[in-house]
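Got a structure here, written out as structure tokens. Questions coming.
Only one protein chain is missing; all other protein chains are in place.
Which chain is which? They are A, B and C, in the order written, and residues in each are numbered from 1.
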Amino acid sequence: MSAPTVTAPAPPRSRSAKDVARAVFKRQETGLLGVIILLGFVVSLLNSNFLRTDNLYNVLQTVVVVGVIAVGQTFVLIAKEIDLSVGSVLALSAVTAGSVYGSGANPWIAMLAGIAVGGVCGLLVGTVVVIGRVSSFIVTLGMLSIARGLTQLVTGGLPQSMPSELSFIGQGRVFGGVPVSVIIFIVLVLLGQLLLTRTVFGLRVTAIGDNDAAARTGGIPVGRTRILTFVLIGLLAGLAGIIFSTQVGVAEAQAGTGYELDVIAAAVIGGASLSGGRGSIIGAFLGACLLGVLRNAFILLALSPFLQQLSIGLVIVLAALFDQGRQGNLRHLSPAALRQRFLSGR
Amino acid sequence: MSAPTVTAPAPPRSRSAKDVARAVFKRQETGLLGVIILLGFVVSLLNSNFLRTDNLYNVLQTVVVVGVIAVGQTFVLIAKEIDLSVGSVLALSAVTAGSVYGSGANPWIAMLAGIAVGGVCGLLVGTVVVIGRVSSFIVTLGMLSIARGLTQLVTGGLPQSMPSELSFIGQGRVFGGVPVSVIIFIVLVLLGQLLLTRTVFGLRVTAIGDNDAAARTGGIPVGRTRILTFVLIGLLAGLAGIIFSTQVGVAEAQAGTGYELDVIAAAVIGGASLSGGRGSIIGAFLGACLLGVLRNAFILLALSPFLQQLSIGLVIVLAALFDQGRQGNLRHLSPAALRQRFLSGR
Amino acid sequence: MTTTEKPAALEVAGLAKSFGAVRAVRDVSLAFPAGQVTGLLGENGAGKSTLIRLCSGEMRPDRGRLTLAGQEVSFGSPLEAIAAGVVVVHQEPLLISELTIADNLFLYDLGERPAYAAARRGENVARARELLRDLGMTDYLPDPATLCRELSAASRQMVDIVRALSRQPKVLFLDEPNSSLTHEESERLFSVVRRLRADGVAVVLVSHRLAEVFSIVDHVIVLRDGTFVAAGDPTEIHEQRAVALMAGERKRAVVAETVAERRDAVAHARDAEVALELANLSGEGFADVSFALRRGEILGMSGLVGAGRTEIAEAVIGARRISGGRVLVGGRPARISGPGRAQKLGIAYVAEERRTEVFHAQTVGYNLTVRILSTLGPFGFVSARRTNAAARELTRRFGVKTASTEAPITSLSGGNQQKVLLARALAAKPRVLILDEPTRGVDVGTKAEIYATLRELAHTEGLAVWFISSELEEVVELADRVVVVRQGRLTLDAPNTAGPQPIVAAAMGSTEG
Partner (left out) sequence: AACGGGDDSKAASGPSDVISGRPAPTDQKPSSQVKVAMIGFANNPYWVSVKSGADYANRVLASRNGKVDWIVAGDNIDVQTVSSAIKGADAQGYKGIGFFIAGEGNCADIKTLSAKGNKLGAYNTLFDCVGSSGGTVNYAQEQYKAGQTAAKEMIKATGGKAGKVGIIVSQFTAPGSEQRRKGFVDGLQGSSLTLVGQGVEAKDSASNTFTAAQNYLQSNSDLVGIYATAGGPFGAAQAVAAAKKQDTVKVIGFDITTENIDAIKNGSMYGVIGQDAFGQGYNVAIQLYNAAVTGKNPDQVSQEAEAPFVTKDNLAQHDPSSVPLGTPGAS
């Protein structure tokens, strides 16, 4: 008797080089890299400074803070959660480090204290999300306010000086001009990609975001993994706060305001799905770079800053539409489908 | 016809006064009203100015802008969508009205143009969400940037004067001191509640947010209803823009920055669920009032605004936790459940 | 209960579990013998899946004890159960779509190994290939490096099965493992089951495909309404007896009552006008389907799960694309662009899963009236008074047991929720009613009530009813006329007077040609 539902599956075969090439082509990352290269090419035609190595380092340096948090946000989005509090947590971590240092502590202790505060914020958020069963949107919306309020309480609204011993993090350059923060960023991206795709933790995150019930019955500690994901983004936001504040040597209470949207934009442009399960750290890196290149291009070409804001919005929407198309979710817009729709009288 | 062969069930009875009382007690709105009254009582003990009518009108007047949009956001949340672009759309509408007036048009035409621009923004968002199948979080995140960019392009960054003929909207008082904007707000809340609970449109919005698939097989025009919901919030954001700018007589390009989170907070505190299907316009009104009273209390009691920010964050999280508890989703935290959990050695 | 000579691998005593008002499992005591295949039989909602969840650590029983190989056990999580050798293949394959087959096969590793450990994904692929080779199932799955999101429903089920087999179970529960497998694939699965039996594993098989079940079982257990009914070997509890035990007595009486009536109905319907006609309808999942539905007629559509029945119904109401053929409503060709249009043409549809049809956060009244909102007031307004009146009338007419129309829908039992769905569809006074699996998860008594309601409506008001059902008995009992779908094509269209045999034959395709 033949199969009523499925045609006989193709025999298992190793993937040929062509398959691999096709798979690479279909990846979000490749498309994004293509867009960045194209954009860079156009900009460099108009302003030859664009391709100077120090400008490229510069572009990277401007995206480090958003990019580092986007690494964490990708994990959070893959776990089907969201973190809106990152901008405030960044500031809280930075001013904590600044004021711990100001109270006489060792600069390194101050730095660790700042990063730890970020982790604690993530822990609190994760705990409320998991134990209180409140959507992470709400919890982190609350944390956005709470952390900012704490930041201002800590500082009284005034900038805190950061230890000059740490200024190499934000300002230092090594190997003939590569900014230290860029190296930290790239290392984190590589570690993040490894963590996501090559460790038990990363696969657990994918599992809980993709199918919570299956993960649960598969024995994955769903709650703990979810909490750890928030701790991870908290720590990364804390680190981003340190980088941000050592760039200029002061931690400001209003640092990072509004960054949540930039961070989410970078992760989503990089292929992270708000419905969980899918995302790529390299993609988030490229997403952050795309935003950076766009901003840099506007500066280099001395275009109106208003156009910049407008086009970043467009890029976000277009990236999401492109992703839907790539996933085959826009077939209802194919000419055949539309023809049927209209012929049937609607 | 008669009931076929079924055993006669107990006929559904009319609700007794006690049932009604219990139902009222269990509503989110009642709890919220209680919280507001309690808070008001405490504040008035500490500062007798709180209960002066003009202060109460002031409180209401400060929440009008957020509250009017929260009416729309409640619809959007009930439809299981979200709109992050409201702050920018508000500004775009306001400056459009200002510059249409500036170019010599009749003040009323200018106002309608401004509100219409809000509706168009909503229409665009809704169309991309429905046809492009992109999550509304992303589309409105994009619109947040796009509308702000357009606002700045329209104004070149400069404030636009609003027609003085319209200043009664934001500044006028009638019936011995009741601000016109407060009256507009309250009328909109009542109309909104009516629209939500007593019209086909409102009940359809509930259906698509509660269960999209069932709404679809039930013959509800899901896509059209969803688009209309975005148009509604767009129009309300536009109207809020007019109120906002006539309050102060000028339309500024940075108006409404960051309002999206306040608006969502008001709607969620008022009982709208991010997972769709549930929400109340009266609740959103009370949510906005709670935020207003909190802010006013901080000013009257001369407490630190930093504490204000912190406590607003806490209120958001606590409101969500309270709602989860009310819905019985926190039974796993009951002493019995915890005892079982720990006795079983986990 | 009957004793077997083989020792029990897993015994349960006094097991009970309720979900709110629903008592899914009530005080069940039974044993699954080692080295035997036990058929766990019962109607939809009898509590089979719940029993399995209680045995495998996915749920905690309200009461009762579990004894594994003579030792009392209590599983805090599925992982503990698996470690003790109790493994489940679920009714719905529980897979992570974004991970590969190999990752899913070794999913339990993720729970067992520390979070910081390396994931060994490459190694897993090699291990998976080896595993499939050992089980002789290499041909039934694509390469283990494939993402599960790309798999067909059958392959997904297969992955779940292979995963269970890889855990070297002592007790293996198969909860409808063959529901989306072909006969050939089931056979392959059964050969693995036989091998496990030879190794002394207690295999528990749940399936509604009784013929397949009886081809392999050594021992049969029957559940009904959450209670234990009988156990014995298949010679003792043969297929007919099992069906009788599963159904209980009430239902028998109803069946007996209606067989006589049907002949009149069939004769009567023969000259009634055609309400809905499908003419060579084709689309994704089905092809060249033609049949006519007359007023006053109850048409039962049978077939194996996955035969494409849902697709046909969805195409008719415009929820799916049609690639060929026509739909005629009341004799006239109709272009049905969507369910809303279908409703205007007098066609009401109730989709197959209750879970996806109910508006969970709303009241009973809302759920009853949501399809007739525009008739409840002028100019797009909905009058509260008229809504209430309509809802009360519907609860009364369809015998929905509810405290009030303001009660949340979730407070109703499953059967009553199903009645609400039916009442909601009928509220719009349709001429044609399409029901997909109308009684899934409905208890026997309610089922009888629903059948009676449908007959009454058809035979007295001339409603044309087309229902899709996977339960053979339901089709035999309720339908005036039967159509059978196999692989997306109609293989039988006949009056329902010949009993189940021709239906089974047409569904399985054994007497084809």
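Here is the rule we use: a residue touches a chain if its C-beta (ideal position, glycine included) is under 8 Å from a C-beta of that chain, and two chains touch if they have at least 3 such contacts.
Owing to the predicted nature of the structure, the values given are computational and were not obtained by experimental measurement.
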Full-assembly contacts of the left-out chain, visible side only, are chains A, B
Of B:T30, B:S44 or B:N58, which one is in contact with the hidden chain? B:N58
Going by the contact rule already stated, which one of A:L158, A:V174, A:V187 or A:A213 would touch the omitted chain in the full complex? A:L158
Out of B:S44, B:T127 or B:S304, point to the residue that touches the absent chain in the complete complex. B:S304
For review purposes, identify every residue of subunit A that touches the missing chain, sorted by number. 47, 49-50, 52, 54-55, 58, 61-62, 148, 152-153, 156-159, 171, 244-245, 247-250, 252-255, 257, 296, 299-300, 302-306
Contact with the hidden chain only, please: which subunit B residues? 47, 49, 52, 54-55, 58, 61-62, 65, 152, 155, 157-159, 167, 170-171, 244-245, 247-250, 252-255, 257-258, 295-296, 299-300, 302-306, 308-309
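By our rule, only the chains that are shown with their structure count from here on.
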Where the centres are mean C-alpha positions, what is the separation of subunit B from subunit C, in Å? 42
Quick check: how many Å separate the C-alpha centres of subunit A and subunit C? 42
Please work out the Cα centroid separation of subunit A and subunit B, and write it as a whole number of Å. 29
Tell me, which residues of subunit B touch at least two other chains? none
Which residues of subunit C are in contact with two or more other chains? 77, 338, 341
Could you pull out which subunit A residues touch subunit C in their complex? 1-6, 9-15, 197-204, 206-207, 209-211, 213-221, 225, 228, 277-278, 337, 340-341, 344-346
Note: in the complex, subunit C contacts subunit B through residues 60, 74, 76-77, 317, 319, 338-344, 349, 351, 356-362, 366, 370-371, 373-374, 377, 380-384, 392, 395-406, 424, 449, 452-453, 455-457, 460-461
Residues of subunit B defined as touching subunit A within the complex: 84, 128, 131-135, 137-139, 141-150, 152-153, 157, 258, 261, 264-265, 268, 274-275, 304-317, 320-321, 324, 329-330, 333
